[in-house]
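Selected chains only, in their assembly positions.
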């Protein structure tokens, strides 16, 4: 999997491989607009980029019928296995997308040394979603093999475009979480922990909003006729500095960041274009909403200040997320019999944001329980770094955790 | 005069002294709402400040009927002498107001050494308008004494509130410049020149607009509930810095300045109020208009950016000003016979702004000619400084210039 | 007490009244430089302001020897009562200063309606320190009356200048907390709670730093010679907006506020002076230190940016503060027999900052225990408002709490 990373909503090959495998295992497989609510996706790449990646996927051997189903960026798989015996409905979510990072080509980077680095130049699995995908397939194999001793129903969600908080809402709004009794997702790494340590829940994920902002002004020669310009570079720069004047919030953690600013034409031209990529975060939905609304007001005022137009695109979001503490004892008990798991922490402190929050909140709203777990591994470098890697043994640990959870809940007594 | 300085629209005593003197000389004297169009005045001081100064003036002996006529800040005098013989209608303008500056009490400052400094503590004639007033009275005396040898008509405008560009428009709009053939005003000093040198015209005055700006937000405890505040201090500070992003103008000189910023309640309170005093200038009306419109947009955007309200008060203005070059030879010729004037420069370069521009533009619009002259003196310190002073001999020079101009134009041959 | 509010380091009359009363009760009373380490005070008012208030105090009848001891802003009292029987050394701290607020003169404000509003116009006890002082005197009376049934030692600290975090360090560094076994302070109000409810501890006070900042530039005429100015108004405005770019801190709560900005001379002058009052806060000493260091760098850069000089005065601080949880059961038990106290909460959540933190940290460093309590009252308006008031019955409740604490710890069995 590590060799074939694909960016969000363009995981054509990955989706195909997962889908074919799960079909063979006897799962009912949903793909394309059956799996996703099309207009609930955020930040779908432009047509030209999709076309190029569709070409790439075809060249890799993805058959025409798969390509047709996924056309327009409808990637990801929902796979369902119903034992038709009464019992809990368990859902497991695995994210499958990669990042626009050029993988390190140095011997200290194991995938390079052992010759399995990315074959899709400039794209890299630098956040372990390849691992997550493998775990998901492993879990599917377990369920298929043990179908006779299990009861209840299993839904596996192979979600596209987790990076940027773009894909989870589209699966959620398609209704896949309806009736789910317990929902499990999780992440390899985040903290550097020994392989064999897992956490039953996590605390600290923030709600977030991702915005792209386009300022459009009027260019003019800066020496000859400066007053005729409407300066979009200044609007973008003003917005970037002023966004930090959004006040801290007394109810909890907040964040603001402009991570990219590109503006201008040439040295002697009043700039007619400016572009920002930014995000807001908040400990609660309410705080993040406050941050986002303040940000929008400031962006519009920055445009008005420099007499330019502004367009704000909402390109991703995550919700606040609270793991059910009631799952801590059940997960801990279930995992006690695992040979691979030495230590189950009740919770791990994390930060960042997760769009699994959409699914978890949906499950909880309907009365089910949900958690987001952590699977320990030593990390040679940070997530999202060209040198990111994890210890392969964590894959077996994480799979074993899920298997024990399934057995703990749905094994026929 | 130097001992009794009074601020704009509160020159009660000054107006009374001038008015009584000119009545005695046989001029028809117009005062109060006869002299000024009430609602064409800018920046009239608040009731409380006027009341205090009215009290002061009464204590100085200004009679009740004068106080009634001037009530509400209607100061200044228009005095007319009509020989009833055909001839040119000449107008001369003298500004009479002082500045809110505490006069220096040091021996090197002549008015202190010779015991004639301001008796109105905190107010000072630091721009020579006391001199201008004296010259005006001197000219009135000359006209009265030579009424039999002069023809035409003479209008003397003793204008209030020149500082801040607040008074000239109100006299102009009352119609006093209608039918004027030639208009003369001028200034003592500006440049440091020898006494005896005068300039027939000036170049370089800028059109200007003066704005006071009030931001109103919402206060809140900065530690306990910062997000509940709407920060007027930040709005004012943002406006002050961003106003400088108004582009230079390719057609000529422009200026922007925020000269005062007062904001805030206390250290640990999100501020609910912010106040700015600013001005824009431009070489032409068009450029100043551009500057003012840009400034207004930025002020409103700064308010929107910090979610506060803004009120912009227009408190004064001057227009661009072009002296008639045709007056250069006539003034030069007229002054050749003066014993006091050694040198008549065709023009002097100045900067700053003058609301005599309103009168001059009105005269020129109607086909008359207008100029703004300079009367040389050595200056020990800058205009608007607590040590400002001029050489007294310049008063005789300036008066002699005006007398020769009158004789040159309106003496019966 | 409410009628005679005095500002920090100028509580001359208040100090005298407390001191005389405690002397009569048999306490050993320390005042002036005996009570405070002179140069550990922050933000002592300027000579002129002190002189005026010393005059006021003398007029109110404070005798010469008291004035001499307090000269130069050495207010406050430390009063010690040693039973000379072995037992715990208990310290209680009461803050005595008032605020620069003009008290409301409306019937809905009880002190006005009942004719006991401030007689020191423009100064008001709007934070209940008058109540704190009364409680302290009440406690002294109890100790004196029950001297025979008590053991151990009692130190009462009547601290000046709590507002702005200016006085506590000076008492602490004088060594008064050495050997203290248990330290108690507390506040009336903060939250609106029923009278009869108290909290044994508080959580949420932030460490803080208070800075005054002076920018000094060069003035110049904004129309004639703008490039000759060095603009201190712009430096101050730039600093105010840029201070908000200090990043949020991942380890906890932080705050930044510029609460006052005064800059400028006049509309048409490039400003040569700018002044800011600001504060930083942090959940921990470390976070506040980060905030303060960042603020200093930004202030200096803002000065450099506009080519002006800057002077940063450190005028107050508070430390982070952690109440000893071990005191919760002892306080709860002690208060069970009080008729006035219905409810002892283990802790109350607060915000803001407290310089009692200096004393508490000193006690804890030496092995003693310390807490900061809350005494419930309904609040008709916010602290620091002209309408601030509290229910008088809370005074008896708070006093009774301290009395029960004394009896619980130091009564002879």
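Remarks
Letters A, B and C name the chains as they come in the text, with residue numbers starting at 1 for each one.
Keep this in mind: a contact is a pair of C-beta atoms (placed from the backbone, for glycine too) under 8 Å apart; a residue touches a chain by one contact, two chains touch by 3 or more.
All values derive from a computational prediction rather than experimental measurement.
For this homomeric complex the structure file specifies 4 copies in total, of which 3 are displayed in place.
Rule of thumb we're sticking to: only the chains that are shown with their structure count from here on.
Chains B-C form the pair joined by the most contacting C-beta pairs.
Chain centroids computed from C-alpha atoms place C closest to the centre of all protein C-alpha atoms shown. Distance between Cα centroids is largest for the pairing of chain B with A. For the pair chain A and chain C, the distance between mean C-alpha positions equals 49 Å.
Per-chain Cα centroids separate chain B from chain C by 51 Å.
Centre-to-centre spacing of chain A and chain B amounts to 67 Å, using the average Cα coordinate of each chain.
In chain B, the positions touching at least two other chains are 224, 226, 234, 238, 270. Residue ranges on chain B touching chain A, taken from their complex, read 224-227, 229, 231, 234, 238, 242, 245, 247-250, 270, 290, 294, 297-298, 300-302, 304-307.
The touching residues of chain B, counted against chain C in their complex, run 164, 206, 208, 210, 221-224, 226, 233-234, 236-238, 240-241, 244, 255, 257-271, 274, 277-279, 281, 351-353, 382, 384.
Residue ranges on chain A touching chain C, taken from their complex, read 241-242, 244-245, 248, 250, 253-256, 351.
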